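The complex appears here minus one protein chain, its other protein chains still in place.
Order as written gives the chain letters A, B, C, D and E; numbering starts at 1 within each chain.
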Amino acid sequence: MTYIGIIITYVFISNLVLSQFLGLCPFIGVSKNTESAVGMGFAVTFVMSLAALITWALQHFILIPLNIVFLQTVTFILVIATLVQLVEMAVRKYSPPLYQALGIYLPLITTNCGVMGIALISVNKSYGPMESFIAGLSAGAGFLMALLFMSGIRERLDTEKVPKFLQGTPIAFISGGLMALAFMAFDHALLTNLIGG
Amino acid sequence: MEGIVRIIAAFLSTTVFAALLGLGLAIASRKLKVEKDEKVESLNNLLPGLNCGACGYAGCEGYAEALASEEDSDISRCGPGGAETRSNLSALLGLEADESAVRMVARLACLGTDEAAVKEFQYVGYADCESAHMQFDGDKGCKYGCLGLGSCVKSCPVNAIDYTGDGLVVVDPDKCIGCEICVAVCPTGVMKMIPADADWFVSCNSNDKAKITKSLCTAGCIGCRICERKFPDAGYVVTDNLSVLGYTGVRGEGRAAAAAACPPKCIIQIDKVKED
Amino acid sequence: MDRLPLISTSPQIHAPGSTRKVMLWVLAALTPAGIWSVVLFGLHAAIVIAASVAASVLTEGLLNLAFKRNNTLDDLSAVVTGVLIGFNMPPEIPVFIPVVAAVFAISVVKWSFGGLGANWMNPALAGRVFVFFSWGTDMTSWTLPGIGGVDAVSGPTPLGSLKVAMSSLSPGIDGPMRLLESAGIPTTYTDMFLGKMAGSLGEMSALLLLIGALVLIIIKVVDWEIPLTYLGSFALFMWAFDGLQYGGGLFSGDVLFHLFAGGLMLGALFMATDMVTSPLTRKGRIVFGIGCGFLTFVIRRYGNLPEGVSLAIIFMNILVPLINRFTKTKRYGVSS
Amino acid sequence: MKKFRSFARGGIHPPGNKGYTSDKPIRNAPLPATAVVPFSQHIGAPSKPLVAPGDHVEEAQMIGEPAGFISASVHSPIPGVVKEITSIYLPSGMKTEAAVIELDGEFSRLGKTHEDRDWVSMENTEILEILKNHGVVGQGGATFPSHVKFSVPKGRTCEVFLVNAAECEPYLSADHRVMLENTEDIIEGIRIIRKLLSPKRVIIGIEANKPDAIEVLKAAGEPEGIEIMPLKVKYPQGAEKNLIEATIGREVPSGKLPIEVGVINANVGTLVSVCEALRDDKPVIERVVTISGGAIAHPANIRVRVGSSIRDLIEECGGLTEEPAKFISGGPMMGFTFSNLDSPVIKGTSGILALTDKEVKHFAPTACLSCGRCIESCPMGLSPTTIFKNIEHERLDEATAYGLDDCVLCGSCAYACPAHIPLVSAFKAARGRKRRLSVRNKG
Amino acid sequence: MMKNLFKGILRENPIFVLALGLCPSLAVSTSVNNALGMSAATFIVLLGSNVVISLLRKQIPEDIHIPAYIVIIASFVTLVDIVMQAYFPALSKSLGIFIPLIVVNCIILGRAEAFASKNTVGASAVDAIAMGIGFAVGLISIALVREILGAGTITIFPDGGVIRIPGLVDKPALVFAFPAGALIVVGFLQAFFRWLGEVTNK
Partner (left out) sequence: MNEMANKALRLGIIGAVAALLLSVVNNFAEPVIAQRKADELNKALTVLASGESPGEAESHPAGGVKKRWSIDGNKGWILELEGSGYGGPLTVVASYNTDGSIILARLMDNSETVGFGKKAENPDYMKIFIGTGGEKPVPRNKNDLGSDVDTVSGATITFTGITEALRDGSNLVKEWEGR
């Protein structure tokens, strides 16, 4: 698949949150206001692209040569967790403003299944290194987009009279559901027609 | 044989890999160490996070900062947190709490329901006491009473106040944290802070003369002084046409009898707050 | 006792108009199209519309009752939602489908968020999309119109047939009209304009919808920005790019065909213009309209689905809060 | 059609209804037998009473002196005896102390000829002192004490003196008539202010629906270098900040005063008072009031003594033809309803309206449809619906961030709202609440 | 003990009250048997990792605790994955990529951090069981609603254990099988559980 195809796929068609259920926790948890949503979105995008690239290397330079693909899960998550922690430390040390903006979301990314998800998906689809990187980047962008949309809606809902039991996460989920409904406009056929195969 | 080779390969590579990552993290954590003020954070965690301002600081974090910097050593400022917060703060800071503070709760000093009180005009506008009060001090004849439009209901941080449905509001004293926001926002000043263990209460706020009060509300205190004169130990003091029950420094006898003797029946028995 | 004097807050006078009146006007503007659909498809059309209206109203009423909320039926918004859902159904649809759509629209899309004004997605469209993806077959079984519904026979919509015929497009066919002709389903612009084609109940006659919408725009119940920019940008994109697939160059698309086919008119004039789910400012509405136009074009031109109006609009509904955020009016005395 | 200047954002076009009175010459109301003179007829601290019950007062005697920096003096409109000092409600709904004066004794000024005072040779401080002692306040409705307004703060200069002759409120025509009938007083007032402020330009902003006034002012003012700017008929053309935008194209920064952009402005009525105070040594004891509305038998513009009861004025206009739905003090957009007809006319009373049910139809508020009409109509470029929703959820900080404090309370949004949401009322309430909470947090 | 168990099901239900652990699980909630399989797998991982982490809690330095925990969790996940592939191929096929993703199920790391790292082995085991059951209750109820509405069936065992709901099975509301339907169902179930919590509290 071309790079553009990959981008469209992970931003719209197979949007991590809205059609793959990946990254739901931060999608619900960090979408209360737009500023933090954008911060989280960029942090995730950054980690996802990096993680996709590194796990590709891990897969092709260690797991496959040594024939220990069954250790995929363990090693991938180990890399991601370490990566997140290193990035957090580095950002905090070298760029306090950036840490102010993104830092508090970084620890949350370890358990963002989207990162692990896109790493596994990239490996399953036998992407090359560049494709993996682009997949990670666009999955992150798709996540950012969904988060941004969601935060806009939730900011609006903050000042509406949502029935008591639906306030907070329930209405966020319902909103997410309706968003997913609209995202059904984007299907694989659309991609095929758009970029010709 | 092949299996064993694989096991060894897996074993060795993972060990090395994990050890390397661990080493990397350990080095990074040493090199990239950033000091952060954990004291404020942990103090802030102990506070209830309501940001009600009852402590006199701008929100819980302000109080936490003041405590952390030892600017302030009074750990009993947080009314909402109650004894639990006090003891937590005490444990963390090693400071003694001033346990003498009496828990205060808000009560509505008005019995002027739609039925009891005379309306002067029909107010049309935003349903909020503040706006209603801007028009001739509210739609009730009595300008001291509860307007019933719920400025207090809306601004109560713990939703302890609710509408009664007949033109007044009511405080749930169990939920009340004593932050006094309702007292501040009420334009007629009809919310009063009284001790949580109070038993009787003069539920009126009118300083009008008896004749006027009588013409405006069937349940208004007319300042007749029966409670004050006949039951001197109860603690009733009438000033400016209004009886107020004092709770400290008096024996408190005869409160019930005074209530029975009160002509407009504006002295009411109140439930004591459940101590949890 | 005399009536108490009235003390009100400023302003003391008020422009005429109310929510109820807005809804009444919308209903009035939709009526001709509704009557036309009954004329074309017979009694069943009336039943479908009536059922979805009844379901909407009943759902809203019951929810208000069950959760002790104020009665909101007076504002007639539930009726409008019901009518729009009915309008979006194929003529021979089993009645349970519009009913489900109405229940979903009112309870999930509108009521969950706090009722009229709080919903961020157009309830009627969300309801339609919900049943469309649930019962795709029923939602894409069409009937050709015949006065009084006497000779109703099944037949595809122009857009539906187009998608089918497209897959065996042979060279030399220069546009959708010729393509339909070669596929044995010829149609004329006039037929499409007046509503003599297969389609959803309310989308039949572009003419009647246009007249209704024009009235609403003139009396300022509906703003002109969204219909104009929606139809305009859609036409522009179609004109620019749709010719390509027929072997033509840029700027050779058949704009007329695409404007009159399918639910575009109904969507652009009556659904995208829903106040609650469209942006607050004029600038915002223009962005919204263009977005709708572009998305409808993308979905229709490249998507697997023949239509795209509903999905385009509800997708843009998602963006409304963000559009509002970035198209705020410039405040007096505040430098940005 | 000629294109007139206007402010850029928003604005509405409520029916003007000025035809009731715009062609009616000002006539004098009978003098009141009893005058109720409130001590708070202006913005700022109420005046300090100088009289006690039983005191005898002369016509135009000062009976209340300014109490504080922003305050004004109050004068007795009639000669008489102070019967009592009592607390009353003004038609605006505000409570204040007032002196009840019963007519007794000679009118020393009424109808008497006077000599023009030489103000030209006065020092500026002297002029300001006279304004202060004569109780001159802004008569557009805000009643800001003039001696404070015309004191330019240090480090600022007044570039433009802007005369507000827009009179954009429906029904009202008092300013219109004053312009036609007291043209010379206005020009003289401008001369005084010119001396006081030495502005580079003097501009009169006036709505184009008063062509006769425009002509008269042009004839009298242009030779003196006064610019007359006809403005588009659009509410609220006469709101201070919008008028500045319309006439000189500058915006007063949020939270700042017009002097920030070099402007000081005054209403035409104020200029007449300035002129009378300086030239005639006459304090503010009367003003022109429009009595109008569908329920008034003979609507009119009346020159009336401050403290006269509204009931008398309505009688003077032939009484009521039907039971009105509301009595309004001021214009229908920003004015207040009141029910007590014995309330007095005060310095800021520009009109008394008795409107019928037909004119003021009321509907219960319904849910906000996000139609954006309020945003379209807001002359300050705010989003009233957003502010309102934040207030509804007690998010006062957010409401403030969206510009709660920039709202000029002109009422355009609430006028335009098809859901009949009491937006302005809510904004006032929210500001009141903010004030109370800030007092609490400080104390 | 019973109280602790009960809290996981209702008062602190991980899915509905804590809103944790939905990410990879929701995708497999289209049928009840998948939900059962997923619940079982999660339960085993949760229990295993909670116990091990609680055992090792004093041996793991602060700096590396997240990688360490996650390796432990990942090992259990891989174990379950391998076993499932070998002996429950049908289930493994339908759960697919979502089994490895259990590793990032927030509830597992969440409980490890919040509970197991601070408590004894016994308490951690109880907590894991409570949370595991709560998770199962949550996931299965989501799956029940989705399958009934979206397919008109209740599949307990793919072969022979399928209950067909008359009427619905012919014309199910397919949207419930899609992500859109799933999220909506979760929203309403959350509200329902909240209401239930409030009612039972009184």
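In this section, contacts are C-beta pairs under 8 Å (C-beta built on N, C-alpha and C of every residue); 3 or more make two chains touch, one makes a residue touch a chain.
If you're wondering where the values come from, they're calculated on a predicted model, not measured in any experiment.
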* Of A:Val17, A:Val30, A:Ala52 or A:Val74, which residue touches the hidden chain? -> A:Val74
* Residue of C:Asn64, C:Ser182 or C:Asn304 touching the missing chain in the full complex -> C:Asn304
* **Chain not shown, touching residues in subunit A** => 14, 68, 70-71, 74, 78, 125, 187-189, 192
* **Where the missing chain touches subunit B, by residue** => 3, 6-7, 10-11, 13-23, 25-27, 30
* Asked: Which parts of subunit E are in contact with the chain that was left out?
  -> 28, 30-31, 34, 56, 59-61, 63-64, 67-68, 71-72, 74-75, 78-79, 82-83, 85-87, 89, 93-94, 96-97, 147, 150-151, 153, 172, 174, 177-178
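Here is the rule we use: only the chains that are shown with their structure count from here on.
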* Structure fact -> Sorted by label, the chains bordering both subunit B and subunit C are A, D, E
* **Interchain contact steps from subunit A to subunit B (minimum; 1 if touching)** => 1
* Looking at A-C and A-E, which one has the bigger number of contacting C-beta pairs? -> A-E
* Structure fact -> Taking each chain's mean CA coordinate, subunit C and subunit E are separated, in whole Å, by 40
* Asked: Where in subunit A do residues touch two or more other chains at once?
  -> 71, 74, 78, 82, 85, 160, 166, 171, 174-175, 178-179, 181, 183-184
* To do: Enumerate the residues of subunit C that touch no fewer than two other chains.
  => 5-9, 108, 112, 115, 117-118, 130, 133
* Which chains are in touch, pair by pair? -> A-B, A-C, A-D, A-E, B-C, B-D, B-E, C-D, C-E
* **Of subunit E, residues touching subunit C in the complex** => 171-176, 178, 180, 184, 187
* Tell me, which parts of subunit D touch subunit C in their complex? -> 9, 12, 14, 93, 170, 241-242, 245, 251-254, 256, 325-326, 328, 332-339, 353, 355, 359-363, 366-372, 375-376, 378-383, 385-386, 403, 406, 409, 411-412, 414-420, 422, 424-425, 428
* **Of subunit D, residues touching subunit A in the complex** => 386, 389-390, 392-393, 395
